[in-house]
Every structure is written in C-alpha cells, then in structure tokens.
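Excluded from the complex is one protein chain; the other protein chains are retained at their positions.
What follows is chain A.
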Amino acid sequence: MSLLELDNLKVHFPIRKGILFDRTVGHVYAVDGVSLKVEAGQTYGLVGESGCGKTTLGRAVLRLVDVTEGEVVFDGTDLAKLDEEAMRRFRRRLQMVFQDPLGSLNPRQNIESILAEGMAAHGIGADQAERREKIKAILAKVGLPANALSRYPHEFSGGQRQRIGIARALVLEPDVIICDEPVSALDVSIQAQVVNLLEELQESLGLTYLVIAHDLAVVRHISDVIGVMYLGSLVEEAPSDALYEGPRHPYTKALMSAVPVPDPDLEDRRERILLHGDLPSPANPPTGCRFHTRCPWVQETRCATDRPELTDTGDGHRVACHWTAEIEAGTLARTRATGVEAVTETAAVAEEPAVADVVREEDDKAVADAQPGLPVPGVAAGAPASDASTAVPRPAEAPADERSPSTEGGGKR
C-alpha cells in the first residue's frame, strides 16, 4: 500500500461574475482527474509547464485549496474528507517547501520563532529550551550556522533561505514533504547545493517527497517516478530512467526535446519537436485529448472526441494517448510540422482550438504532403522523411554525421 494515493483528484475553481447576483459562469479545471501513488521513501516528481495544475495538485494534497472531487489517501486516511481540526493535526506529517523562499518566510519573525511556531502548534517539545535544542540540531542538518536562530530572513542569501524553509518542514518530523519548485528561484550553483541537501535528508530521515517543478533535468535527477501533467491531467507516468530513455506521450517527447542540454554536440544533433502555439486556457480545455490542439501526431479520429485514459503500456509506464502503440511502432506519420515552421507559421490560433483547429490541421497536412522531407532543426536537410516520423527526441544517430563543416563553424543549424 502506498503512503500517499490520489484517486481521481479534481480541483475546479469557480469563475464568478456579477456583484449583486454573484453567479458562477464557469470553472477553471486546474486539476481534472489525477490518480497517482507515492511510495514511502521515494520521490515522485511532477513536471509540467505553468498552468498545468501541478502546484494546485500539491496544495490540494495539503488541503490548502478545496478538493472538488476525489480522494487523497494518506496512510489509510482520506484527507479530503477530514474536518478542519483533524486535517490540521495531519499536516504535521505532510509538510510543504515553497518556491519563493523570501515570500514564504515572515520578515518580522526571527528564524527561531519561525521554526518554533509549528512545533508549538503541534505540541512538539515540552518547553522553549527543548524546542531550541531540536531546532539547533535541524539547522545543523540543513547546513545553517547555529547563530541563525536570532537572525531574520532578509539577512540570508537565497540558498540559505530555502534551507530555512526546508528546516521549517523538518522540525515537525513529517513523513511526506511536498516541494513546490524548491530550486527554481536559485542560481545554478546554489540549486545543486539544495538538490544535494534534499537527497541527503531523504537518505538519512527516510522522507517521502512529492517534488513539483518545471525543470525536467532537476526532476529527473531527484525523482524515482515522474508524472507529466498537461492541462490538469497526467499524460504520462514512468520511472525516471524509463521516461528519459523512451518518452511515449507526444507531449513528453516535445517537452524533453525542448530542454536545453549543456552540451553543444548533443544540442546540434538532437531533434527538437517544436509545438504549435501556447497552452490552451484551463477554463476552456479542448475536448477529447487535451493535447490534441498542439499534438504533432494528432489524428482525425478519437483525438478530438475521446479523452484518453492513463493506461499501463508495460513496466509501470503509464501513458494517456490513443495512439501510443502506433507512434512507438513508427506507423503513424506526423500531421503537423515540428520544425522552425511550427514557430513562424501563423495559421494556427492556439486559443480557439474548436474553430481554428480544423483549418490548421488541413494546412499542415497540405504542407507535410507537399514537402515530404521537411527540414527539422537538428536533422540535416535531405534526411529521409521516414526518419521524422520515427525519431524520438533523442539525438538522432543518422543525421549527426551529415552535418556539414560550414554549419558547424557558424554554430547554426
């Protein structure tokens, strides 16, 4: 039995209009039916772009936002059904580390007061002296000097503040820590310090993490299992290595290919799948598969009408796509351009999927039909068209050698 289990979790925010007659005119479907399991002692990484609902999901687990539907089962108890006081007591075991270390620390409280507050609320430590001893021990664990106790948040650097945020979670001896973008506000060299700290703490204290981040590389580094979210639902879930080695959902493929890697050779070689347009509004999500308005492999049947379920495709790799098998087998051709023309081509209107989509799909098909060997960045011009349909966002082997010296020297693709 998993330590934390979400079952068909939904969080919908009402959109209200009118002053006198307050009425609900719609909903923002921030989290729309997510089921996942977090095993004890493991790290579950949740990735996705802004607006995909990953933060709302994290907050819903702690009941910091109201759960609309579904279950949040933690250690056998459904948190979604608890009353306020019972939930408050449960929060000792589920703590959160926030993104903005300065914004989440009260500027008028010194560090001791910040850390002791939660302990007092949950009755940890008999008196102040005992609490102080405990806080000192935790501060040492997260790598802060003992004299930090009487100092205020503004006296610390960003990385140190994040350590304070982590210490605040740790003093309550939680089982699960939900880390919402724990390192995205930090500089690269500091990021690495905090990531290492989180890993050390997990090892020594047996913590379970739910890490929410947009940075795929960070998530891959610290997670055992990764879930990819798009517009309120999980589109793919797999063990960290499996997800990197063979992303199966088109969105994950695009996302992975978009992450810049600090390696010029790899950057030049790998194929980038560029997506059309922007994320549709979660208040008005597309019908059927939420990704169909931007998917390079979108098909005429099913995609726009049936919402795909997250199904196991083997080895605990769960994918929500109707065409996973066909895309993996390479029998499905891309229906949309994914090269630079996806960026500069303006026929697509992302916000109005219902109307514009048909037009765009036809346009793209026309383009794709006319030029079978569409040049894709990273793939040398003239590469066989079949490559484009089978290539996954890993460095494509064949085109690598075809790079001409001139493109290399100019640093252009």
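One rule holds for everything that comes next: a contact is a pair of C-beta atoms (placed from the backbone, for glycine too) under 8 Å apart; a residue touches a chain by one contact, two chains touch by 3 or more; residues count from 1.
Keep this in mind: contacts and distances are computed from a predicted model.
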Chain excluded from display, named as in UniProt, from "NADH-quinone oxidoreductase subunit C", "Sarcosine oxidase subunit gamma", "Branched-chain amino acid transport system permease protein" or "ABC transporter ATP-binding protein": "ABC transporter ATP-binding protein"
Candidates A:T77, A:S157, A:T305 or A:T331 - the one touching the absent chain: A:S157
Residue, one of A:T68, A:S104 or A:Q191, that touches the chain absent here: A:Q191
Interface with the undisplayed chain - residues on chain A: 49-50, 157-160, 187-193, 195-196, 199, 214-218, 220-222, 240-241, 244-245, 254-269, 272, 274-275, 277-279, 339-340, 342-350, 356, 377, 394-395, 410-413
